[in-house]
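One structure follows; several queries about it will come next.
A protein chain is absent from this complex, but the other protein chains hold their places.
Moving on to chain A:
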Amino acid sequence: MPAAEKKKVETPAPAPGKKVEEEKNELSEEDQHLQDELNMCVERLVENNSALYMAALESLRTLIRASTTSMTSVPKPLKFLRPHFDTLKEVFEKIQDPQTKQFCADVISVLAMTMSETRECLKYRLLGSEDQIGEWGHEYVRHLSGEIAADWADSDDQAHERLLVLVRQIIPYNMAHNAEADACDLLMEIEHLDILEQFVDEGAYHRVCLYLTSCVPYVPDPENTILLETSLKLNMKFNQLPQAMLLAMQLNDMEKIRNIFIQCTDPSMQKQLSYMLGRQQICLEIDDSEVKDSEELVEIMSNNHLNHHFLNLARELDIMEPKVPEDVYKSHLENVRATFGGGQVDSARQNLAASFVNGFVNAGFGQDKLLMDGGTKWLYKNKEHGMMSATASLGLLLLWDIDGGLTPIDKYLYSAEDYIKSGALLACGMVNCGVRSECDPALALLSDYVMHTSNVMRLGSILGLGLAYAGSNRSQVLKVLTPVLSDPKANMEVIGVTGLACGMIAVGSTNSTVTNAIMQTLMERSEADLKETFARFLPLGLGLCYLGRQEQADVLIESLGVISEPFRSMAVTMVEVCAYAGTGNVLKVQKLLHICSEHYETPEKEEKKHDRKGKDDKKDDKKDDKEDKEKDLTARQAIAVIGIALISMGEDIGAEMAYRTFGHLLRYCEPVIRRAVPLALGLISVSNPKLNILDTLSKFSHDSDAEVAHNAIFAMGMVGAGTNNARLAAMLRQLAQYHAKDPNNLFMVRIAQGLAHLGKGTLTLSPYHSGHQLMSPVAVAGLMATLVSFLDVKSIILGKSHYLLYTLVAAMSPRMLVTLSEDFQPLPVPVRVGMAVDVVGQAGKPKTITGFQTHTTPVLLAHGERAELATEEYIPLSPIMEGFVVLRKNPEYEA
């Protein structure tokens, strides 16, 4: 933040004559004395006796320095010298002796701080003696920094050199005086962050890094990357590998990650780093030549332990007992008797909802009461595609359990029903989501079905592969999937899901194999094909490849130009929003808002067409074309709305602004935008049930536009996902009552109820972790896939493709803190868990949490909560107490 805007002290120009007289009269005796002394010094300088100049200046300096400053008023000596500013400048001109001249320049420079609008402070500073910059006090340095920053832009290289000299004086001063933030601001302003490294010492680097990283969302690219890189260098300099690793992951720079990892020699620290990599689902290919015990570390990175520790937590919290959907619905608290079902007749839709809810609620626990106990009975209580989703929910139940999880699914692969087989394939994929095994069971099992003759089987296996290898960028898997994209026999649903799966696997990798294959499909497929609802997943696949890659996506966007228009603008917007996901880039948000604000001339007609779609025969080709174009452009608007949320979800201020904008969009915009807004609201606050967002969503869950209501209800589930939030639960029960007679809305309510109790309240869908600093691309991919399918909720989620809800699996992770001893064993220690406090820019060692409670690990951490060790006995190896933390015995601890 430039100091140039620091407020100038406003004082009226000194009026001569009478007014001065009056002022004099009000002065205290002490002030009078000071003023007289100053006046005398100035008089001396005006006189021509050059011998006295030095002494006069000396006493001026003493007087100025002796004054105590305060925030609100100009120091007395400076105030009294104001009338003499121009006189002093004249004096400076006439002084001959260089040393005295410099001395005089120093004094004028200080005086200029309160006076000039032009950069005279800096000008005279450069003319002055280059003595200690701090001598004139902190305010002077700040002012000077401001002028340097302002001057930098207007001057040439030569001037820059001279300014840099000054900067090199200011930075150490700032560092030594708790003003790290000012130092960083100055360097950011003049774009010379490289200097920082030499001046930061052991005591300050932590605060500097914190400040730099907290600035990241507020600066445009590519400066944000520079900030991160600087911070990374600083951490490396002081050997803070965990922080450095976090930053490298934030940069998504595999080379840096690898270097940091290999550089580490401490075996416990290696483990800690491996856990952190595992959380971000990065698996390094290392062998014993580079790192010792590589096998063990790779095992950690592949998250093989996740299921084991999660179950440990569940046992600790005593929540192993499986829950049935009714435990979550609590319909005995609803006032109406359910019209549907009533126990006597099975409603396929409600049973399907129950299958999902059962999966969500018992996710990861490995046991339930519907599927594993009841055998196949429950599966046949679902209809066709419902069977697929019901079978696939086994994957949720057995999440992350690659050792024991595949066996219970295996028997369904022998079923006579294609839907069940397909569901079992998807389940196999889900079990492996985020977890890697050296045997690659998912690849071995699923790849045979990718080219199966039945489309249903293909869907299960392709999406399964997409989930199992999400984020891995495994060429072996992509090689199996990409041929599907050019398969003429595949229908658009298969093509779309393949595009999505490829995108999920290659998320954020800019993998050209995937982008080329998808581009090829987009060009080859007919326009009619691209009009199908599943075509929207192809650009999503492209976008996911460039997730968070910012300007690197420009080339891809350029090449999208070859596609014909209606689809092009949607695809371009999709890729663009994905590329800037989580960056908080305000310029992009503005651009998206602009897209949303466009109104098309015939919204009503367009609406009608939407309703009559299908029935409509081609009446008037020209008119039809026009309308089609409009329809597709509105598809772009829907993406833009989600994009606003996607870009701004990373930081609080941006999210807050997005929330306000969405209010306007809801009120004034086209139906297609209104339908997307609830989803976007959900996205900015995933697994964080903020009251204002819940209230807004609750309002729109009663909307007369059915799709707005569906989306709002689902978004409520997303916002409260895995929190067991009582207020949300009550809201949803009330909604279940309100929508008791509307099977579609009731279905949504059930799904939302299931999500709210995701993993019995132990899981989160939030893509942010490690102190809300790091965005998991895999999680974002999962969320985006779900949200994009909700853009056409009627034909996708409420139609036959509800299995796409399982893409949420990619975003699921336990919100737990597990502490481990250096030899891998769970180590229960007391920890304080409380609300995180923002400590950016604070001096000293401020408290980082407030309102804490002391628990024994393993514990659950809610959104915005932070933990710290409550014992001196151990030292955590990671500064961020989240997920898995290795503890080391404190050598200085005495019991």
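As a convention for this text, a contact is a pair of C-beta atoms (placed from the backbone, for glycine too) under 8 Å apart; a residue touches a chain by one contact, two chains touch by 3 or more; residues count from 1.
As a convention for this text, contacts and distances are computed from a predicted model.
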Which of "Sodium/potassium-transporting ATPase subunit beta", "Ubiquitin carboxyl-terminal hydrolase", "Pantothenate kinase 2" or "EXT1C protein" matches, in UniProt, the chain that is not displayed: "Ubiquitin carboxyl-terminal hydrolase"
Options A:Gln250, A:Ser347, A:Ser789 or A:Thr857, residue touching the unrepresented chain: A:Ser347
Sole contact to the chain not displayed, among A:Tyr275, A:Tyr412 or A:Phe700: A:Tyr412
Touching residue (missing chain; options A:Ile420, A:Val484 or A:Val677): A:Ile420
Given A:Lys123, A:Lys383 or A:His702, the one touching the chain that is not displayed: A:Lys383
Touching residues (missing chain, whole complex) on chain A: 332, 335-337, 339-349, 375-377, 379-381, 383, 403-404, 406-408, 410-412, 414-417, 420, 437-441, 443-445, 447-448, 476, 743
